[in-house]
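Other chains dropped; remaining ones untouched in position.
In this document, chain identifiers A, B, C and D correspond to the written order of the chains, with residue numbering beginning at 1 in each.
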Amino acid sequence: MTPQPRTSALAAASAVLQRDLVLALRRPSQLLQPLAFFVVVTLLFPLGYTPELAKLRSIAPGVLWVGALLASVLALDSLFRDDAADGTLEQFVLAGQPLAALLFAKTAAHWLLTGLPLALMAPVTGIALGVPIEAMPGILCALCIGTVTLSLIGAIGAGLTLGVRRGGVLSSLLTLPLSVPVLVFGARATELAITGGSPSGALYLLAALMVLGLTLAPLAAAAAVRIGLE
Amino acid sequence: MSEFLAMGGYAQFLWPAYALALLALVVNVVVARRALQAARAEVARRLAMQDGAGE
Amino acid sequence: MDWTWFHKFGSPPHVYRLAGVLTPWFAWPAVAAILAGLYGGLVLAPPDYQQGDGFRIIYVHAPSAWLSVMIYATMAAAAFVGLVWRMKVAHAVAASCAGIGAWFTAVSLVTGMLWGKPMWGTYWVWDPRLTAQLILLLLFFGYMALRAGIDDLGRADRASAVLAVVGLVNVPIIRFSVDWWNSIHQAPSVMKLGRPTMPMDMLVPLLLMLLGFTLYFAAVLMVRLRAEVLRRERNASWLKEAVL
Amino acid sequence: MNTLSLSNWHVFRGERQVLRGVGFDLQGGRCLQVLGDNGSGKTTLLRSIAGLVPREAGELRWCGAVPADEGQFHADLGYLGHDPPLKADLDARENLAFALRVRRPVVAGEIDAALARVGAQAYADRPVRTLSAGQRRRIAFAALLCFRVPLWLLDEPTTNLDAAGIALLRELMDECLARGGLVVTATHQDLGLDPRRLDRLALAVLR
């Protein structure tokens, strides 16, 4: 029984990431739901509000960001649930690897599967809301950065509500208030991009939030998951 | 006195505010004391049970 | 460095006894300060030159608003200690804080709304400060809901502690972002009292109320803490003396 | 030599004390069979050894020392609970590959070898969702083999297994012990292991 060569945390995390991507692609419905939700939400507003593009443009930042926020909350509900139910999460804890790294990989997969498609979807919904083409790079950038932070915050919420019934509502209750800064800065950057201003100030703030999230959220999520598994 | 109660026309806002604050002060004391009493009763019950079992 | 005080502080019997001893020392001064503050605020202080007697709401509004923030900080700090040093007593402190904090956050919101109606003509505006306070209330609710959602006390302690600590990092950021949010739109700019300094006979009652509310919180916290400590002690021998 | 020793182990579930002052010393090459009625705390014991359930008090020594790094201890153990930890949408091979890659690099052929060892080649490329309960168990054993860890914690490993499966399990455990490994297992059924290699620990329902 020779001591085992352990892989680095990085390799382990990349295995987890790959596994989650493979799994998601086997179940395309999980991919589509947040996206479909996002589209329905963003298109709902023109319906109830006004068909005038000029007016729609003014609500576009809010609509895009609230849509992104809600879609990501919706998808996060299931971030750890399946793995907890079938015992995979337990095996992660016992893998002899830093749990935070493995959970970070799961969160990254989640972002690739919801946050990124959502951001890529924004130009389409943006056009429907009368957003000028020139604003798209800024908006895309803001959504990409912002949704990373949203996923990270959501991972904490999902971890905390692991053992809780009707955890979906509770985890959204926990994460949405914490996501307010992302919403504010994101909407601000989007608004500036639409009105022709420079969104870089708001983008920096968004990026700062992301960095903070990247450093702290995996640790908090790991602590939460350990507690939730007991 | 009634002048005092009228609060220069602000009575309908001022007194509810004070009443609510008072309510909060009282409720928190009551809740805390109830919790303490309940916890004590529970401990006493458990101790009695342990004694009973020990005999 | 002598760490015995730390361990002593973490020992449930000691905390139980200490909290019992301290309660009256917080409670009676609190009563005195609040009564004095009330008398000063409602009777002695002159009407405000702009707001008339309506400004007197400040004597309940400001103390409860202050208390709400202070309680959140206390709760999160205790949760952090409990999480890092695995101190059960610290978790008990955090658990005791949440309910009180939610109450006073709600009081500050409602008294603020009651004040807002005569001053701004509406109960609610989306002002940064109000919004931040609403979010604080939601954080308290989230904390309590998470706690209530988990049966096992130890698990509930640690899970909610993670949330409180995350919130502690985030609360200043929320505050800052919300301020920034509204600074870009036209601000309602009604939040100022309209005067740089407050006359002494207005200020002193306010300070008395602040002090009274803070002491009151300390007293209630002690009582709740004792209950929580008892609840957490499973079969310790000291309980027998403690209950009798 | 690998050894595992527990002393003065106290575990609570909720308000309830489940284990009171449990302890044992287990040498490499030996199997500890944890016995006890339903609800006596066998699962709790195994999970608390793995660190999945926190203990109130107690000391664990692995190879003579308290593990400094929990991760290193985890890297040495394989835990198999009531349900096989498999992803229903992946097939057996993929399940094993991912489970393994989280721990260490995969060596070519070892997964197929392990699957062959447990007799699961025939259904190795079907999604686990479509397998029967006993077939899933076998795949979980294959994963355990792949881990090549010295310490196995097996909670009712005979569940769902047919006679051939139980014989296979016995062989696998024998091989593990022969390699100097340790097995802690909770089971109500007699496994037919060599009694000279067997230690017993009886748990009772408290209160």
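The definition used in the following text is that a contact is a pair of C-beta atoms (placed from the backbone, for glycine too) under 8 Å apart; a residue touches a chain by one contact, two chains touch by 3 or more.
Bear in mind that the values here come from a model prediction, so they are computed numbers and not experimental data.
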Each chain kind shows up once here, so list its copy number in the complete complex.
-> A x2, B x1, C x1, D x2
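Rule of thumb we're sticking to: only the chains that are shown with their structure count from here on.
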Decide which interface, B-C or C-D, involves more C-beta pairs in contact, and give its chain pair.
-> B-C
Mind checking the centre-to-centre distance between chain B and chain C? Centres are C-alpha means, answer in whole Å.
-> 16
Whole-Å gap between the CA centroids of chain A and chain D | 36
Return the distance between the CA-based centres of chain A and chain C, expressed in whole Å.
-> 32
Chain B touches at least 2 other chains through residues none
Shared-interface residues of chain C (touching two or more other chains) are 152, 235
Residues of chain A defined as touching chain D within the complex = 1, 4-7, 11-12, 15-16, 18-19, 22-23, 26-27, 86-88, 90-98, 102, 229-230
Touching residues on chain A, where the partner in the complex is chain C = 156, 160-161, 163-165, 167, 170, 173-174, 176-178, 180-181, 184-185, 188, 205, 209, 212, 216, 220, 223-224, 227-228, 230
Okay, in this complex, where on chain C does chain A touch?
-> 83, 135, 138-139, 141-142, 145-146, 149-150, 152, 155, 158-159, 162-163, 165-167, 169-170, 173-174, 176-178, 180-181, 184
